[in-house]
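Here the complex is missing one protein chain, while the rest keep their positions.
Take a look at subunit A:
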Amino acid sequence: MSSSSTLTLPFDETRRRGGALSELLSSDMPRSRALSLILLAILVVLAATPFLFPGSQPIGTAAKICVFIVLVASYDLLLGYSGIVSFAHTMFFGIGGYGIAIALERLGPTWSSVAVGLLAALALSAVLAVAIGLLSLRVRAIFFSMITLAVASAAAVLASQLSNITGGEDGLSFQLPPALRPAFRLLSEPLFGTAVNGRLVAYYLVFFVALLVFLMLLRIVNSPFGRVLQAIRENEFRAEALGYRVVAYRTAASVISALAATVAGALMALWLRYNGPDTTLSFSIMIDILLMVVIGGMGTMYGAVIGAALFVLAQSYLQVLMEAGSTALAGVPLLPNLIHPDRWLLWLGALFVISVYAFPGGIVGRLRQARQ
């Protein structure tokens, strides 16, 4: 559960390096050249996707990566930094999505509906996170996990049962405010050959909100508060004896994490113009989040960026790649069948087992270790 397998830090973390970048990254630098380059590449590609790749699939994938970076980073705050194992994270993701969907569908496609939906969702998430936290963070970790599982299942059932509000299994489709619609033109002329329309505005809304929330989470884990969370993760008993109210800190971490997940859900719904159980509430997303955190590297925040980018890319393009391979190998016995696109989940699973086995500290942990 620990972020650092090293016992002696290779650098002096107490020393303040000046500079705006260090300030922006809350003094938590990537500390590995390869990691810095990968993060920079992800940032640049995400920022320029609409201009780099034509068509709707790349930009959709990029938007999903942005959303999942926030979702996974907020889960890392819980799992990696606080040592809390919660299975209710998709519930908060779903609340964000339904907040936007219900408000826009009922109140009409305006910015004030977006605000009302988001604020209502944030409030509901905060209340639920406090309730779960106060009721159950006192009990043993395993019971807490079970309780979150039960609450999340109840929420999923509720969302599908209240079909006149949530649209049930079909979910809700809705109209966006005019500025986010494809027909909207910010500039009359295309920029670098790309039409600057409402879709582009929507993408950059997702991109910048995600970036802002990620930097905020990075700041929080590197604040005195974040340090207390790590202390509680290491030795809860001692943290309490030092005068830190463990239950209050854990509850606060749950609330912050839930709020960030809610924002991610709202972004997802805004991007898809739709929200349903399969896009934000399903348990399979919960599993995806867990995998992304572990693959990227728990307790590192940057792991969320890499984990989300890799996973979403694999989800979107592994099948395409396998299709190509399968066709190319037609005629060869067994092989085309083995890499048939229908087998993509099998290969994804194998890749993850291997990567978790090979890099127990995740990709970020591996890269940082390599530097020493």
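The rule is short, and it goes like this: a contact is a pair of C-beta atoms (placed from the backbone, for glycine too) under 8 Å apart; a residue touches a chain by one contact, two chains touch by 3 or more; residues count from 1.
Criterion: contacts and distances are computed from a predicted model.
Look at the chain that isn't drawn here: its UniProt entry, checked against "ATP-binding cassette domain-containing protein", "Cytochrome c oxidase subunit 1", "RNA polymerase sigma factor, sigma-70 family" or "Electron transfer flavoprotein beta subunit", names it "ATP-binding cassette domain-containing protein". If you put the hidden chain back, the residue from A:F184, A:Y204 or A:F225 that touches it is A:F225. In the complete complex, the hidden chain is touched by one of A:R16, A:R33 or A:R106, namely A:R16.
Residue A:R245 is the one among A:R33, A:R106 or A:R245 that touches the chain not shown.
Mapped onto subunit A, the footprint of the missing chain covers residues 2, 4, 7-9, 12-16, 23, 26-27, 219-220, 222-228, 230-231, 234-235, 237-246, 249, 256.
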